[in-house]
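All protein chains of the complex are present and in place, except for one that has been dropped.
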Amino acid sequence: MIERLLARLPRGARAVAVGGIVAGLAAFWVALPPLHLRTPIPSILIGLAALALGGYAISRGVKRLGWGAVVAGVAGIGLGYLATRSSVDHLDQVVVWSALFAAMLRYATPLAFAAMGGIFSERSGVTNIGLEGMMLSGAFFGIFAADKLSSWPLGLAAAALSGALFALVHAFFAIHLRADQIVGGFAINFLALGVTGYLFIDTYAGEGTPPDVPEIPDVHLSFLEGWYFVGPILGQLNLMIWLAFATVLLSWLVLFKTPIGLRLRAVGEHPRAADTVGISVYRTRYAAVVLSGALAALGGAYLSIGFVNSFNQNMTAGRGFIALAVVICGNWRPFQAAAFALLFGFSSALAQRLPAYSESAAVLFQALPYVLTLIAVAGVIGRSIPPAAVGRPYKKQ
Amino acid sequence: MDERPVLELRGITKRFPGIVANDDVSFDLRPGEVHALLGENGAGKSTLMNVLYGLYTPEEGEIRIKGEPTRMSSPRDAIDAGIGMVHQHFMLIPVMTVAENIVLANEPTREKVLLDYDVAAQRVRDLSDTFKFRIDPNARVEDITVGQQQRVEILKALYRNADILILDEPTAVLTPQEAQELFEILGTLTREGMSIIFISHKLNEVTEIADRITVLRRGKKIETLPAAGATEESLARLMVGREVLLRVEKGASTPTEPLLQIEDLHVTDDRGIEKVRGLSVQVHGGEIVGIAGVDGNGQTELIDAIAGLMGSDSGRVLVAGEDVTNESAKDCLDAGLGHIPEDRQRRGLVLDFSLAENLALHDYDSQPASRLGWLFPKRLVARAQGLLEQFDVRGGGPQTHAGGLSGGNQQKVVLAREIDRNPKVLIAAQPTRGLDVGAIEFVHRRLVEERDEGRAILLVSLELDEILSLSDRILVIYEGQIVGEFAPGVSEEELGVAMTGGGRKEVA
Partner (left out) sequence: MTETPPEGGGKVENPRQGGDYAPSVAARVAVWHKAGGIAVPLLTTLLAFFIGGLVVLATTGKNPLTTYKAIFEGSGLNWFLEVGSYEIGIPWTESRVWFPWDTSFNSFAALNLQQTLIVYVSLVLTGLAVAFAFRCGMFNIGGQGQYLVGAIVAVWIGSELPGLPGLLHILVAIVAGALSGAVFAGIAGFLKATVGAHEVISTIMLNYVALWVGVFLFGLGGPLQNDNVGGESVPVSNDVLEESKLNVFWGDPLLQGLHVGFFVALAALVVYWITLNRTTLGYEVRAVGFNPEAARYGGISVARNYVLAMAISGTFAGLAGTLDILGWQFRLNTNDIFISSIGFVGIAVALLGRNTAIGVALSGLLFAALLVGTSTRNLDPEIFRPELASNLTLLIQGLVVLFVGADVLILYLFGIRRRARQRQART
């Protein structure tokens, strides 16, 4: 087992590139608490080392990671320089590492759920632009059912069911009617916005959701309490955050280690080939799309009854599209996607804490996921390659 | 040998909107035989086999497996009945490994839920060794050769314990050597008791490999006859329905100055493989130069490089004396190039444009079609009217969408457009692919007329008949180089040897 893990560690130029990325991050880190270096020189030196490592990796053909190291190096120098220019007080206020990491996990969780959903749907060959709407429906029906039935598990179940129903509509139009999948997904977003907004106003009028809605509980790990750094982060996370970790692991297992996953990927790559060995393309795609709706909705439910404990109209505010970005940047793979969910979660966490320092700079961090996705699809840092048949309706002969 | 058929098709009728693809076709397969299904493109061979494989549902007819009436409503039923099919377009997933492709939908598992890849790879290796296929189970399908991919397809059938194997045009993508290897494999399989249906439109290979031959024409079964004693001429007559006009009426050529000159051209495709490797050709006005070769030896890249659709690494292309190397498609066309592309539906026509708009595809931006960016649709229509008459295009007027025409008429539209521009050089790539006999004759006659007008014509075709009957000079392309030049009287055998790299000689 250990040998196998070791065998998977990056070697040669890949290891160099990974080292470059780490160095790039370190260039920023040295200027932050607790080290607080007050001169930009170490940041610049370490950043240049990251550039050199990245350049070497690229010259040896490791493009994706190599460019990653270059970007990390440039960003490390820039951010490190900025950090040395701001006051120690401000830095201490913004950069509380344990709080930042805990916030990162909170922001990453809805993204991870929806992104795993997106991966299943797109791996089976159905584009899912409707993630945003499915997430929103989960957020509303989660809190709606939790409130009316006074039970958060039933809230979660209702959320998953609502997401699955919206997904079923998308699946029916995309698979059976062979309608354009982007148009269909887009319609789902409109529909979910209308349905949740309508029911929200109809049920809660102007008052908003009541404050005493049952919430998804936190998991208190008392044995972690005393641990330095780890304790404050992992000590009392919401149950859904742990479930998100489990979902990522399970998604990877199902997709890459089971016959079901092999068949699902086959359907997304070459549906006719799958059909000729007796796999039902329609059934596979239906299952994958419905699952994706349920997962995205769970992410939404976490938002409403696990995170902020209320609902307002259009509360997902584009998180479904960030999840789509996570899927694409993560190359349709669960672990890579989870890494990007964490990255985008981190940028949200930072944006949430930065206003103490600068309101306007905080705002720009919100745009980071979208800019990174643009860079990813532009292929500057390696090219993300979608499943071959994604977006193509399949016509049985 | 047990003469009771393992498979019987009785009175199969399959209709598509507007056409009857199979009309009351009956067919039977005996154990251990190779039964060839012979017919022109569109005769209904693939349809019949897709019915058998459960991909199409026939309107009428019955399928019997070992005497038992069987319903084939999906490929699963066919697989369960012991039928394996190697499709013309391989049903393989390029990014997955050989083993994954083979075990797909019949995967070995561990603890009931986990995919046991190691066992899968081992089984594939064993199977491959048994039949001496030499296939690496862990290779990705996109990385292996076309011949190997075909063997993976056969392994897929063997892995599912098929005893009936359908091969749909299996040699279309193979080199002659690979085809010979395939025939040997098929021999081994029949000795093991497998029965094989071999679909083809190539007379020579059918007479070589089959025990019996069934000829289809226009969806109807014409005859089933033993291969022993069948001649290529008699089969051709059955296939086409009349004596075939193999030779096109044409006079001797009177070559003038060289109009198309290609010098030491090198072209690399988008996967980084050098497909044209130092190729030189000259085509004079008033002659047809035919390029013969097995598919995939650089023909497509050569044409694309001449037409400005693909960049070249080095070398020169001159059209009527003008250097157009690495110029844009537009510049090449303007220099006097006409181009009948390989795939008229994908490249030759905008199917959703009207015929008038299609006919303007090259000169929409010059007078009289337009002026200073302003388009005159009425002029397009008026011009189209004349051209459609001149080229005898039937089935629609200038406003008809090109997609509504038959293949032959579509090709006439392409021909009309390319010839009307009065090009000095005309490239014809597979100009008669998929056409019926009448349309083929029209295209051939027209090409000869254009030659007599003094144009330089470069004909690239996979059909040796076409090359032999049209060309004034024949060049053979092999692995991106010209490996031989022949006069039109050359025998098919001689060409075949050159096309496979045998008797290789450098041509100055």
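What to note about this one:
We just call them A and B in the order they show up, numbering each chain from 1.
The working rule: a contact is a pair of C-beta atoms (placed from the backbone, for glycine too) under 8 Å apart; a residue touches a chain by one contact, two chains touch by 3 or more.
All values derive from a computational prediction rather than experimental measurement.
Only one of A:62, A:83 or A:169 touches the absent chain when the whole complex is considered: A:169. Checked against the hidden chain, the listed residues A:64, A:123, A:270 or A:353 yield one contact partner: A:270. From the set A:41, A:88, A:177 or A:230, the residue in touch with the chain omitted from the display is A:177, counting the whole complex. Within the complete assembly, B:173 is the residue of B:98, B:121 or B:173 that touches the hidden chain.
Against the chain not shown here, chain A presents residues 127, 129, 169, 173, 177-184, 186-195, 197-199, 201-202, 206, 269-270, 313, 317-318, 321, 324-325, 328, 358-360, 363-364, 366-367, 369-371, 373-374, 377-379, 383, 385-386, 388-393, 395, 397. Although one chain is not shown, part of chain B still touches it, namely residues 16-19, 21, 41-42, 44, 46-47, 50, 88-90, 94-95, 142, 146, 149, 169, 172-173, 295, 307, 309, 328-330, 333, 339, 341, 343, 346-353, 357, 360-362, 364-365, 370, 373-375, 377, 395, 401, 404, 406, 433-434.
Criterion: only the chains that are shown with their structure count from here on.
Separating the CA-averaged centres of chain A and chain B is a span of 46 Å. On the chain A side of its complex with chain B, the touching residues are 257-259, 261-263, 265-266, 269-270, 272-279, 388, 397. Across the interface of their complex, chain A is touched by residues 50, 53, 55-56, 74-76, 79, 85, 87, 90-96, 100-101, 104-107, 109, 113-115, 156, 160 of chain B.
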